[in-house]
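Here the complex is missing one protein chain, while the rest keep their positions.
So, chain A:
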């Protein structure tokens, strides 16, 4: 692995990294002092220059930062998820302080996600058991969706501005469709029990899923090409993909390999079957979910079995928990940024793993 760029975040342990959707040379890192247990947070906005990775801007917060999301309508703005329950909107042109503060959650905010389609709202999820929808221009939330338990991860569908999903510690992914009338179910469209057995044959074949011990889900993401496929990872170390059209049909693929919890995963913006995951086992792994591979022993079309996918590569340069990972949207397609509690941001080309 020849070409790897490195940046250090001394005194702060990163929790999340995101590439700018506007510039191929800009990324941001949400980091926290003392592993996010107690103390301040710092948001780093980094630029790639001839001198390597440099800090373009840094913002300090009073409590830990656990996630960030770039604005889709303003290239200079981004929101962070804070340990004190607030969400802060920073503008790179405005030094030191956030331009907006959204404070409704009663406990730690663990994830934020900007709507990639309508671009005019964003989501947050919290330990207080709720997901909230916000407008960047209003301090009060537009909508509160009850989950009932700690929700580590929230995401928008990449193709539908009204469809969103939340992954929580009760081993479920909940899908909300904001077009459904706000009945007693608060827009809840479907619930995917991630670890539950699938008693009926999935799809056309005979395969069933025996299920697994329920465990907390820490991260999930929507496939950027197959817009009904969601991948989820969590405490049990396995990554599972689901088709949201068949919420109780069991997983499409189960990718095993991580030895500890999967903290973050992201589907490739460049290929329909590729995803990358960061884990407490200190590794970052690149996977194919098997959807483009012929399935041995299966009938025409390869239907009827649960894919085990394949691990395409393993990046083991982090020396502490790997907590964040993201794909660069630009370039040849394969640049990945990963962060870990070793106070490092590593930028590397996933292609080098595939070849090696």
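Brief remarks follow.
Throughout what follows, a contact is a pair of C-beta atoms (placed from the backbone, for glycine too) under 8 Å apart; a residue touches a chain by one contact, two chains touch by 3 or more; residues count from 1.
By our rule, contacts and distances are computed from a predicted model.
A chain of this complex does not appear here, and its UniProt-recorded name among "General transcription and DNA repair factor IIH", "Ribosomal RNA-processing protein 43", "acetyl-CoA C-acyltransferase" or "DNA replication complex GINS protein PSF2" is "acetyl-CoA C-acyltransferase". Within the complete assembly, A:236 is the residue of A:104, A:236, A:273 or A:342 that touches the hidden chain.
Checked against the full complex, the candidates A:36, A:250 or A:309 give a single residue touching the omitted chain, namely A:36. Of the listed residues A:143, A:178, A:215 or A:271, the one in contact with the hidden chain in the full complex is A:215. Here one chain is not drawn; of A:171, A:291 or A:338, the residue touching it is A:171. Not every partner is drawn; the one left out touches chain A at residues 35-38, 63, 83-85, 107-108, 127, 129, 146, 148-150, 169-171, 184, 213-216, 218, 235-236, 260-261, 280.
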